[in-house]
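Removed: one protein chain of the complex. Kept in place: all other protein chains.
And then chain A:
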Amino acid sequence: MKLDTTGLESALPLFGANCQMVDGFTAAPAFELPTTLDFDGFQKEAIQMVKPAKGTTTLAFIFKEGVMVAADSRASMGGYISSQSVKKIIEINPYMLGTMAGGAADCQFWHRNLGIKVCRLHELANKRRISVTGASKLLANILYSYRGMGLSVGTMIAGWDETGPGLYYVDSEGGRLKGPRFSVGSGSPYAYGVLDSGYRYDMSIEEAAELARRAIYHATFRDGASGGVASVYHVGPNGWKKLSGDDVGELHYKYYPVTPSTVEQEMVEVSAA
């Protein structure tokens, strides 16, 4: 797990990593220590570099008709917007969705792993679909076993199984929470504000989709690290279905249309006198 530290090496290395000092110590460390003067600062920088999709807004909630899942699509690296079209809702299998927050690669890999190695094999071996509870628990256990090794995953597993709609929040610390409403990411406080105040259990699918869309929009309005396209998915008894993907810029003018104001001076063409 040796990080590429050529860009961070200082001009005068005081002592090399694989040098005579550690002769006789046969136990190999998990991480090879880089040659740098400021080791703690270097570690912090390395962690920042590894987490590209830190800024995000994702949310999911359970209501009468199933689970509504929504996310933005912006990836940012500090102040630079690296992409406006990231797919943050991952389709684990036809009836389960996962959201991406944290490390994009970590989320994508572990969700695909969950869908194929865990959920599909379970279906084949046991002739019935795995429950959302079971899938989220198995993912949480896998992430727990990698605890402390630098995985960055903050995901929600949403699905519909024999017991009805299910929603779990799972993170790379190994934490797992069951709940009716979750929002994850830098834009989550803004999304929670809209979501919590507008939420009712017995909404229709359109009402719930509009609530999710508005919550994402408001988060992208105030949070610089969220933006792009607000995607909304619905998970019902027959699986998930993508309902909409609206550019948040266009949503802004839909919610706050520009009112034509009186013109102060109007230029009129004067006919040649």
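Keep in mind that, in the parts below, a residue touches a chain if its C-beta (ideal position, glycine included) is under 8 Å from a C-beta of that chain, and two chains touch if they have at least 3 such contacts; residues count from 1.
FYI, contacts and distances are computed from a predicted model.
Hidden chain, UniProt protein name from the list "Histidine-containing phosphotransfer protein", "Proteasome subunit alpha type", "DLRB2 protein" or "Eukaryotic translation initiation factor 3 subunit I": "Proteasome subunit alpha type".
Contact with the chain that does not appear here is found for just one residue of A:Ile90, A:Ala104, A:Ile130 or A:Val194, A:Ile130. Residues of chain A that touch the chain left out of view are 125-128, 130-131, 133-134, 137-138, 141, 162-163.
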